[in-house]
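Encoded as structure tokens, the structure appears first; notes follow it.
Subset of chains shown; positions unchanged.
Per-chain numbering from 1; labels A, B and C assigned in written order.
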Amino acid sequence: AANVSYAVKDLIQTYRQKDPKSDIRVIVGSSGKLAAQIRHGAPYDLFLSADMGYPLALYHDKLGLEKPKTYAKGVLALLSVRHKKLSNNLHTLLSFAIKKIAVANPKTAPYGKAAREALQNAKIYERVKPKLIYGESVSQTLVYTLRVADAGLVAKSALFSPKLRRFREGKEWVEVDSRLYSPIEQGAVLLKPEGKDFYDFLFSPAAQHIFKAYGYRQP
Amino acid sequence: MELSVNLTLSAGSFTALTGPSGSGKSTLLRILAGLESADGEIKVSQKRWLANNKSLPPQQRDVGLLFQDYALFEHMSVRQNLLFVQKDPALADALLESTGLSELANRRPAYLSGGQKQRVALCRALMRRPKLLLLDEPLSALDPAMRLTLQHEILKLHREFGTTTLMVSHDPAEIYRMAQRVIRLENGKITADGTPGDVLLKRSGSQKFSFEGEVLEIQKRDAVYVAVVAIGQQIVEVVTDTRTAKNLQIGQQVTVATKAFAPVIVTE
Amino acid sequence: MSSIAWTPFWLSFKLAFVTTAVLFVLALPLAWWLAQTRTRLKPFLEALVSLPIVLPPSVLGFYLLWAFAPDSPLGAFLKERLGLELVFSFPGLVVASVIYSFPFMLQPLQSGFESLNRHMLEAAYVAGKTGWQTLLFVALPNIKPALLSALIVTFAHTVGEFGVVLMVGGSIPGETKVASVAIYEYVEIMDYKNAHIYSAIMVGISFAVLTAVYLFNRHHRRRLGGA
């Protein structure tokens, strides 16, 4: 999943301190594409997805070595770089000043599914629906939010990427109330024995600390 | 090679341009049509077509040009080729009729014979009733009969349209028949300029009736020798004595003449 | 399986059709000019107009989004002066596709014009026809194979493109969600069955359209007795 790519950089650095000889290559892509590739023999050792669905599907097809586990829980954030009067209340989105809201595509992206759920539970989905524009991935949704939309529901982890660190919580972005959507469980599945070490490392306190620093919740 | 020409054509005149292959005839025509750039000046009835490197574009020159390689519009039928130049169906049909192309009016150029293409190109050049008509070997691919017919046709239209015509031709008889003036171009320079009579006619001293010819064959018939001589496009037999015959060689250039009496014209 | 939504297909072919038409109008004069110019800048211009295809489509889309955004100078200008919003709208898709597919239309036309018999064009000039008339009534009909290839490649490529379109258009159902985006989504969510069905329809319609064009062309050529 693309949304973990920021955290993964730090994860690898930490892992390297432990095991300097290791050579870890990261391949970034949408979960669906990567899943299709894995199905057809991609030489990947480990697959980090944005949800549990893809890892489970692979596991059921006997491509995973063990049952997938949740390595982190994603958090949904409301970001607006133009309209800076935000509250935890999603009802801000009903404001006339907000004409376009970027969300990830609920069909393909877990964060999109969560965003829709949150809007539904806040009972404003039908009213904001005409304002929604859909990004195909985390990054596309972010690009929309930054450039053309007045607000966006994005992955909180992305806001810790170098480019977006300048945005501050409470000012440009707020967390969306976690009760409004079911947890975004990001699952990992081990594909080859070679990935076992790093896979185990993901669940170590050191790694979990990094995930936390990137805005994820503990599984 | 440098093309350097100084020339005045009087309005409504019919001038022939002749000269060896590669002497610049086509280039001269193309310059007049505005298709080739040149230094110097072209003035047509007070209007400057070319002066000080300013050149009137071909569109505004009101010329008709028959390209040596025809350059027909490949995607149009014969008739469309003419009508594209000028929406004048009456003229188009008349031209096609007189060039024997009526039946081919709906064919495309790719399906025509060489001579048929040439005739279409001729018709097309005439469609605009141009002020200046430039014909680059317009009849070279045609048989003598068709050639003769079209020579008359061209002359007729030349007069009818009041156009000034410049025609490239290699055929002296054609030039004599059609032009009031001949210009011979050699290596880009004018080497002869005058009436066809002056430039083309061979007056051999006192002999009233003599031709340049080439011996093609010498036959012995009964007691006499007969030399077959080609004079232009005509082939004639001349009875000759044994001594002369013995000295003749095939391919030799000779003069055929009647010595004592004048020739007469016999009309049928 | 849910019943098939036809709107994406309709949108795809509408987009391809409009893009091809717009591109034809834009590329035609430029191709004609490039084929005839003697400027020393020609090689640079030629290289320049080929550039839209060396960037990955989604990256190009990213830059276009940047340029079209309402707070960019261009976007602001377009919005205020022309009332045009190019992000997340069908017109935006058209503009993006036009930019991306430009070389596909330009190149065949230009090379067609370059191989025309120059005397034929001169014959039109001598007949008093302007450059435009010559272009439309003499040059264009005589490069039919190249023209056909330009139209077909542009059309097919626009039908298939989705990187630029997805970025600039944002997959809005009924507005910018074209068939290629729909198929992409099915593959993404591993709904392979629908992906297969939609792909098959897409390929089927395209095959029918292309065959029809080629058949028409063949028939037309025959009727005119052409080469």
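Before moving on, here are some points about what is shown:
Here, contacts are C-beta pairs under 8 Å (C-beta built on N, C-alpha and C of every residue); 3 or more make two chains touch, one makes a residue touch a chain.
Fair warning: this is a prediction, and the values are worked out from it, not measured in the lab.
Stoichiometry of the complete assembly recorded in this file, written with the chain labels shown: A x1, B x2, C x2.
Criterion: only the chains that are shown with their structure count from here on.
Taken chain by chain, the contacts run in an open path, each chain touching the next and the two ends left apart. In terms of Cα centroid distance from the overall Cα mean, chain C ranks first. When chain centres are set by their Cα atoms, the one at the greatest distance from chain C is B. Note on chain placement: the centre of chain A and the centre of chain B lie 86 Å apart, centres being C-alpha means. Here the spacing of chain A and chain C, counted between their Cα centres, is 36 Å. Measuring from the averaged C-alpha position of chain B to that of chain C gives a distance of 51 Å. Among the residues of chain C, none is found touching two or more other chains.
Partner chain B is touched in their complex by these residues of chain C: 117, 119-120, 122-130, 137-138, 141-142, 144, 224-227.
The part of chain B that touches chain C in the complex is made up of residues 33-35, 57-65, 67, 69, 71-77, 84-86, 107-108, 110-111, 124, 127-128. Residue ranges on chain C touching chain A, taken from their complex, read 62, 65-66, 68-71, 87-88, 166-167, 170-172, 184-185, 187-190.
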